[in-house]
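Of the protein chains in this complex, one is absent; all others appear in place.
Right, chain A next:
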């Protein structure tokens, strides 16, 4: 009798949990059947990183696990998103199949140490190229141009059209992020509320504890997609955040190789197809124009 009662309550709990599937999760499932052709007979000059990786038959790639559309861990424990697809493109040109890629979670604070210590071969993790980081690691790409934008409650009750309108308002972002520092430096009249993850900013906006959320537009797009009735994007990016692929400092051959792979994917449509499968599936928008690779 008692066992039956437990069984019933566990089943009920299971049903409730099953109902909690998010849009982002569904999008991730759709991305699972990605189709990048693996280069079977990849040949590289001896001694290069490409030759080593192709010989080993595996590559370690760092990406984010919490960003819908770019890098999000699916229920099977595999990351999916636009960054992940870019990683697969690079691996495929090395003759490494998607299932032979070893994924490592990198968060904003540990990307440079992971590259410097050799814990990852490359990092594809909404990684903005800037001069301070160029001192520590090398960047291939950019493969995408994001920009800082603002998310507000549906209907935009405060009429926020751009960063200037944030003066006197309570703005939410994540501690240690470049967008938060940008608000500190350039829009000091705004009050900052800083959490450790963006999902808390979304909760605070729902509760009316903050007036707006600001970070890269691609991240906000994922949040809006999760709650289209509650949030809306201002849609007025006010910075340029070129996303690059991080690799060890001074490995010019490897960087040139990745840049070649990116340029080829821009031209043959693999890049746009990767966008449509992942981030594009969330926003419902067509792939943008690919950016210009910067061989600095």
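By definition in this document, contacts are C-beta pairs under 8 Å (C-beta built on N, C-alpha and C of every residue); 3 or more make two chains touch, one makes a residue touch a chain; residues count from 1.
In this section, contacts and distances are computed from a predicted model.
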Looking only at "Heme exporter protein C", "Amino acid ABC transporter permease", "Cytochrome c" or "Ligase-associated DNA damage response DEXH box helicase", the name UniProt gives the absent chain is "Amino acid ABC transporter permease"
Answer key for A:38, A:104, A:136 or A:293 versus the chain not shown reads A:136
Among listed residues A:55, A:175, A:189 or A:240, the absent chain is touched only by A:175
Touch assignment to the omitted chain, from A:106, A:126 or A:193, lands on A:193
Residues of chain A touching the missing chain are 108-109, 112-113, 132-133, 135-136, 172, 174-178, 180-181, 193-197, 200, 203-204, 207-209
